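We show some of the complex, not the whole, and keep each chain where it was.
Every chain is named by a letter (A and B) in the order it is written, and numbering of its residues begins at 1.
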């Protein structure tokens, strides 16, 4: 064997932060979350947001809006008219496709078939419900079966690719948010002004101004795509690694929108995360330490398929809100961000 | 203390894959690379690309095009005319800013100041060279000093934010590629047709067709942004984790372009990675296992500042090419992707 095969382990420092007080349609309670990261100032940052959550009745509300996993396949045709003929036939025989998917897994269920034609190329994007799995492998198996089935119909198309990039996996695109991919979650909280001032050392007005100027206007001129937040990717990476997720999916996960309002009763603050690719079963989840983390999070209970994964998605969304809120608060104050980093790196303790 | 502080370790399976044969303006030789991932089929996939590299004279050529780290700050003004006045003053006094940065670090060097005005908001994006560090902390320190300096000039602007999202860190945007962020690398290789057929079981024509149809056209309809590749994020995540990088930067790293041509002498295949945020010093690099990985990669040698980091970036780019080439080759063949996954998961060995 000429190639290298040394196998080792990469050990990433992990801290359980919280507890976060959380409520909503997928989880309720006070729960600590594990964050695996080389960037340890993340811990006190999320910790400060968690502290805020515990001071508010109901804490952070998380609403799960939907769930699905996707894969697009590519067929080639001689011309657009033939591609259109094939697309119409696929639409008419969609029931057969549902059946084809059902045969590939106990949990996979086809929920949408979305075609798009470019010249003589026919892209078809399939969306599936995948139970508690993130669904990467489930959609690969399903796509295989679906292509076989469609190619057996004698339509004027040929195999192009089992993946046509209209999926889109681990790429920042617009299609994932518009048509859906992964669990879709919104985390929000209404924080009394007194707590904003005492714990976050800022005001609702200053947070709202920063959200508009930095996250919305700043992201717009940066040429961001369906995205307006400060640092969702940090929390996602740390949580994904600690719980055995395919953390390359933080790419699409990083696209999301922070939106805030000043209200008489306090600061309304929200994080919208349209595509969290997460699961509680599958690759990475059967290792001892990830299994333990999922259990401690209460995501290994006996529930209807999908409920554990939705609970996990909700906890992730709440963690993202904690870290986003804390960083934005810090950035409203000149010098605070720098001071916090320096302090934490010197002492390793939270400065709240 | 009411909050949780349990500290544990997240252990990610890591394999050294290769060696990859590589040449170019930052590294030459045959070098194995460490990939830390829960998605272990990545190992044989990159391994197959490495095998191809070893069969080609010179292997994979990697050209480092540039390097810089960036941070944007935000000032607020009463109106656009005032913001413009401030932008002109900043431009005129740029020399003072270079000096201010030099005082914050031995390695930091200001290389560009790029303003953008929206209404009464003045965003200023600073680009720095940061030696062998990825530079996150260096630009935070520099931005702090730069804002202080500019605010001391009495211009008609006030503190808006130490980070204005025009940077852009861990977000997929257009500005990073156009103005530059991180090390910019192109990896390319010219593979004789015989090797394409024997090792990759496909042809140059089929690879080129797939690159155009899937990576370019498919990404376009997905609404991708300055990005056209199959799965750069997978290789980046694995390499980043194993070497102590801030892996949340795979978000911008995932944006890159695969481009290929059929030529009489073989398949020309390239991966362009405009923003690799990587370093050989700083957070995460002083842990024993990441230190060891960097040493084994030859990235801890005595060299001029930046040379170790460029070497690392080049090795990452070569690894990305290996994985990208192998996956695309598989996708030209109906059923191969599925079969490869199944086979690897059963036996754990490469099927080449």
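Following the convention adopted for this analysis, a contact is a pair of C-beta atoms (placed from the backbone, for glycine too) under 8 Å apart; a residue touches a chain by one contact, two chains touch by 3 or more.
Quantities reported herein were computed from a predicted structural model and do not represent experimental measurements.
*Asks:* Note that 2 identical chains are shown, then give how many the whole complex contains.
*Replies:* Whole-complex copy count for this file comes out at 4.
In this text, only the chains that are shown with their structure count from here on.
*Asks:* Centroid from C-alpha atoms only, then distance chain A to chain B, rounded to Å. What do you get?
*Replies:* About 21 Å, centre to centre.
*Asks:* Mind listing the chain B positions that touch chain A in their complex?
*Replies:* Where chain B meets chain A, its residues are 2-19, 32, 34, 36, 38-40, 47, 50-51, 54, 72, 74, 76, 116, 118, 121, 123, 137, 140-141, 144, 147, 159-176, 178, 210, 213-215, 217-231, 233-234, 236-237, 241-242, 244-248, 250-251, 254-255, 283-284, 287, 289-290, 331-332, 334-335, 337-338, 341, 350.
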